Each structure stands twice: as C-alpha cells, then as structure tokens.
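Every protein chain of the complex appears in place save one, which is left out.
Let's turn to chain A:
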Amino acid sequence: MALPFPYIFISCPCSDVSNRELTSKRSSRDVELDQEIQDDEETFDPRHPRSAFSLFPPEHLLYCEECHEIKCPRCVTEEINATYCPDCLFESPKVMVRGEGNRCPRNCFHCPICTSQMITASVGDPKNGPFILNCNYCMWSTLDVGIKFDKPTGIRGQLDEIANGGEQKAATVHSPYSYQADYARKSSLSRPPLSPADRDEIADPKEDSVSATPLDPTARFNALKTFYKEQITESSATDATFSTSALDMAYSSPSSLQRIMNLYTNKEGATIRARQKLTVMREARSASEGFALAASRDSGVESQSPRIDYDETVTASQRAFQYPSFIGNPAALKVSELRPMPTLMRTKRSKRCATCKHILARPELKISSARYRIKLIALNYVPFVTIKPLPIAGGLPPPGPDGGDVILTPGKPVQFIMTLRNPLFDDVSVSLGTPSVTPGRHGHRVTILCPQFRLGKNSDAWDDALSNNNQPDRGTGNIAGGEQVAGKLYDQGRNWASVVLEIIPASIVRQQSEELDEDEDVIEIPIRVRLEWTVTDDEAGMERRKRDTRLDEGDDIDDGKRELNYWMVVGIGRVAC
C-alpha cells in the first residue's frame, strides 16, 4: 500500500502499448511481441510491472487542450527556465551553473554521512573563526576530516582548495572548467612569487619522475587529457593533410598556417611529408602523464590501502552521494575520505506537450514564488473520484481522517459509494467499465451497479440554487435515492453523481510457510473511464469559427465534441488472510 486506502491512480493513455505501436516503426519481431503484450492488456492489470510506470496520482497529470489528451511526465518535454539552489534560493545564471558543477556556489552544503543540511559554525572566536560545517542531525562536522575555514562566507570556494586533512589540494583543480584557467587570465606578476601550486607546476614537466603522492582521479584525468592532446599534436604535426589545430578553427596558429601554405605552394612536398609521417601515438608512461599502476605487492607501489575496520567503510548510498568526482570523492573507501557536498541545484521547468508543443505548465520566473503562470492540470478536465464505504448496518466503518488500513472479509460482498465530481462547465456523459473479475492471481468480483450516467455541469453554486426549481427532473428515474438498485445512481447533485460499487473479495489460499508477495492481498480495481462532452462555451466557439475560416488546411472541423478514455485504478483495501 503506497497511499492510505482508498486511493486512485490514473494510467496515462500515452503508455498504452497499442497506441505506441502505431507511431514507431519496428522490426516484425517486435511487433509480434507488442501484440502479445496487447493481448495481455485487454484489461489493464495494475499489478503488471509496467503499470508502475504508467500509473500516476491524478494530481500529477496535465491536460493538453490542443490534443484533448491527458499528459503525464512521460509525454511532455521540459524546458529549463531558471536554476536555483533550493537551500538559499539563490538563482544562478545558466552559463555559470555548468562551471559550478550544478552545485550551489555559495555556502550550502549537505552532510556526506546522512545527507541532511549543514550549518556553518564557529570554533573559537564567533567573528573571526575558524569556522566549520556542522551537521545538526548526525553531529558530523568538517573537523572529522580536518577541514577548517577562515571565513564564514564563500565556503565553496575555500573548500575547493582544501583536501581532506587540511592541506591544500595538490593541483588546485576545482572543476575541469577552471583548470588552469586562472593562470590563463592572470599575468605571472599577479601571482604570488612561489605558491605551492606553482612549485608543483615547475616540477610537473620533469618526465618519468614518479611523484610521491598519487594523483587524485580529477588530477589524473587532466594529466591524461593533456598527454593525449600532446600526443595528437605531436603525431599529426607533420601530417600535411590535416592538423589538430584546425579542429579549433584557429587559423592564426603557426601549424595550421603552415598547413594552408603547404596546400597552395608545393604539392609534391606535401605528399612526401605525408609519407614521412612516422610518429605513432605512444602510451602514457609516467604518473605525470596520468599513468598509474594498481596497488599490489609486486608493483612496488606501496599505496596498498591500510587495513580499515568495517565500521569505517563507506556505504553504497554514501558513495553515490559523492558524485561528481571533481567535487566529492566517489572513490572513497573510508568515511574520513568523504567530503561535504554542495547542494545540488534545482530547476524551474516549463512543460510542453510532446506532440503539439503547446505549453502545459509554465512557472513564475521568480525563485521565491511557487506560482505558475500557466498550468493545465488534468483534474480541471477529468472527474474527481472519491470512494467511501456504503453506510449500512453491518458494512464497513467509515475511514478515519487519515485513511488507515481497510480489511475486507473474503467471500462477503462489500459495497462502496464512488462519487464522481465534474470540473467542466459542460454536461459530461460517463461510462465506466470494469472486468467482472479483477486480473491477477486472486480474482475479486466487481460490479458497478450503474455504469452509464450523466454528470451535470460545474456551474456556479448560486446558479444551481436559482435554477433548481426550473429543472427538477434532471435524471429523475435514474436516482435510486440512497438505495442500491442496479442501473440507477445512488445519489446525484449539481455536478456530481455517485454509484455503488460492489466487491466480493476472493479468499487467498496459501501454505503456512508461503509468504505473500508485496501487495498481493490488496484489492485494486481497474476501471475504464470514458467521458464524452460537447464544448459549448464562447471561447471554444470562437476557436471553432477560426478553424472554419482555415478550411484549406484540411484538418477536420472541430465540432466541439470531446472524448476521453483512460484506465483508472482504485485501491479499495486488503483481504483478510
């Protein structure tokens, strides 16, 4: 049971395999397979593993007014309108987000142990620090990994430069985007005379010197990248036909200039040059090129990881929380190697119908506002369904305010009242269809006493009161007035109607040792809902006239008739066993 009983799910028609088969061209074998599935899905089985992907709570669904279809998250395309940090509600411009690794660039961090939000606290002087990040849930703090900050602000920038243990990161690499970019922008004069990073750089070009400390994955990656670039330039420097520098479209670089000159001046020379191209890319050899031997007894690399206790090891979920590797440390083995993670940014997205590109939802651009400018939710078009047990003697007690478990006795018929409320401003004729026996291992018998009826329009409540006398006979003869009579509604109101649903739960027979599958005892009833209505209001009429004037387009004239078919799944309760 995912939600308290009773609950409603709607299956989006887009995921119907039969619908999809028409649009995609597949090989004949697949079509056969589709037909097989189609046969299975004559009646929708809510317990089929695929159903979990097509069933949505009604509130999650949108409605496209152009296609007259329900739209689920699978059949909309999304566009990002704004990116912001959910913790500090700071909006980042789109171009910055990538460089920041899709993470909050300021002070928001999450605990690597329990993933809750961290706060900046001072250890020592409240104003001058030093400061740490502290998790108030599990009491983990950056002191555990030996990190302290000088300032209470700009923590992300500070943390990017500190490795666990408090030392400065070897290569001062924050992300692949800022790699050495600092040096490109600054002249050498603006740099401090001999910063540790600088010294590293000087030491770097020394070939074949195995550096004492093994590079972290990011530094190794960058080393490899540099190495490959070098190799490509080297091996194709003499290649007259093409040079890699041309890849950058930089005509001002000497090598590509030479290439162009070659093309026009001496053809023979070029062919000779092509033949002379003897260099082959070699492979990386030293650690500075990104090569590393695996830790083992024989290789002589004594980075053989020290013995650690089981308690100190990282769980899979903690490791998964450390991605990406240039910010966190997904290769961590020990808890002390974990790093606090900056908050993942979030986006505001507008949604479009995947078939007609009509906008279905567009949020307000202001981050602090939760409102939508456009939002076509399906519940404004589809009847809202509620279910409660029939209040008769010996029936089920009405559910408490928070739902709760509903247990049904096998073999004993139970009645429920299903009420459909019409949100549209037009009368809707509804027909409900359900298999008499629910699919699955245990067939529960289901009867809807009145499967076809009409729902009144959702007019103003005052309208209803005023016009009540004028049309007292709407649906008379169809209302059973609180009785359960087959073919008659249980009750009806201005824009709603209720029908009686009768269920005879099947008993679940099992061996003592046998364990029930998850949700095997839950009664879920698939109901095929078919809605028909005619749009009458002015807006649609205008639209229709507009369409009429454009007859040459050849599409059929919109006569205002709407039809909607979908499967709905009603979770009623559990069978006692």
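Note that contacts are C-beta pairs under 8 Å (C-beta built on N, C-alpha and C of every residue); 3 or more make two chains touch, one makes a residue touch a chain; residues count from 1.
To be clear about the criterion, contacts and distances are computed from a predicted model.
Chosen from "Elongin-C", "Mitochondrial distribution and morphology protein 10", "DNA replication complex GINS protein PSF3" or "Actin-like ATPase domain-containing protein", the protein name that UniProt gives for the omitted chain reads "Actin-like ATPase domain-containing protein". Listed residues A:292, A:353, A:387 or A:523: the one in touch with the omitted chain is A:292.
Taking the complete complex into account, A:102 is the one of A:102, A:115, A:431 or A:447 that touches the chain left out. Of the candidate positions A:345, A:360, A:396 or A:448, contact with the unshown chain belongs to A:345.
Of A:125, A:518 or A:563, it is A:518 that touches the chain left out of the display. Touch with the chain omitted from the figure is made, among A:117, A:158 or A:235, by A:235.
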